[in-house]
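Here the structure is laid out as structure tokens; the discussion comes afterwards.
Excluded from the complex is one protein chain; the other protein chains are retained at their positions.
And then chain A:
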């Protein structure tokens, strides 16, 4: 059981900044995210795109913003449960919550802050008959352990970075790699595209474009896929052990929607007059995942919401303690790792 003060669901910019504000109040945080890395949409969808409305940053790349936030919160030693989706929540007799992920990891905290953005990112699945039947029996949407594909015949579909990168990676491991994409053009980093070209020329990747996988074959497990090449009448039947569909991810509110929280327009209703608490005391929702009159889904609004949430969480955890907010310039930043940042003291010295 992982125990912490504030359990944050979602490691996007809002969730990450909440760690800093909590840290100033000596509260420890642990974050859960369905993606394998921190940063949420900023890392997953648009790491190389600029953002222009972060106060004090005339321009910052989304990926750099995440790197900066990670640096800013480092001293507060947040814990991470990555590549796992928060599945269930159970209220305990002592008022705390236990949140369990889809992998069974349990977390306990008196405060839960949902900073889930638009939801957890789920793979986008192609519209194919029998698709669900073959899931875990030859069809996959992400690669967890590449060794599974050693000496296997693999077909990958998709036209983005992940399709290119995994084709390259598996070319050395699998017996056969076929990459199928609806266009001749790929959208990926230039060196990935060039590398796939080289591997194709060397006969290590079998490229089928413009084409689409239109059928799956097999009794219990997948044995072949049917590929339709644009402009050709006859479909290709390709014998494979595995079909990896890499069509990107799309966010879904998912299990959080069943936690008994008040939901409106795919978002969680919160008390914006006070502290961004939901209808369940002790559970807060901050950032893009919440809604209230006048809500704007902006990173800068998420930062503000995270800050107020932490103050309220502190009062909830320590109802008898008196506290007033202190400027970091005055109080400095004392990390849980023993580091201390503070503004240099003025020197008092006579000039002779």
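In the analysis below, a residue touches a chain if its C-beta (ideal position, glycine included) is under 8 Å from a C-beta of that chain, and two chains touch if they have at least 3 such contacts; residues count from 1.
Quick note on the criterion: contacts and distances are computed from a predicted model.
Engineer: There's a gap in the complex where one chain should be. From "Glutamyl-tRNA(Gln) amidotransferase subunit A", "Roadblock/LC7 domain-containing protein", "Ferredoxin, 2Fe-2S" or "Spermidine/putrescine import ATP-binding protein PotA", what does UniProt name that chain?
Structural biologist: In UniProt, the chain excluded from the picture bears the name "Ferredoxin, 2Fe-2S".
Engineer: Using the document's definition of touch, tell me which of A:89, A:240 or A:267 contacts the absent chain.
Structural biologist: In the full complex, the listed residue that touches the missing chain is A:267.
Engineer: From the list A:103, A:150 or A:187, which touches the chain that is not on show?
Structural biologist: Going through A:103, A:150 or A:187 one by one, A:187 is the residue touching the chain not shown.
Engineer: Among A:138, A:251, A:287 or A:302, choose the residue that contacts the chain missing from this document, as touch is defined above.
Structural biologist: Selected residue, touching the omitted chain: A:251.
Engineer: Using the touch rule from the top, list residues of chain A that touch the missing partner.
Structural biologist: 41, 45-46, 49, 118-119, 124, 126-127, 158-160, 181-183, 185-187, 247-248, 250-251, 253, 265-267
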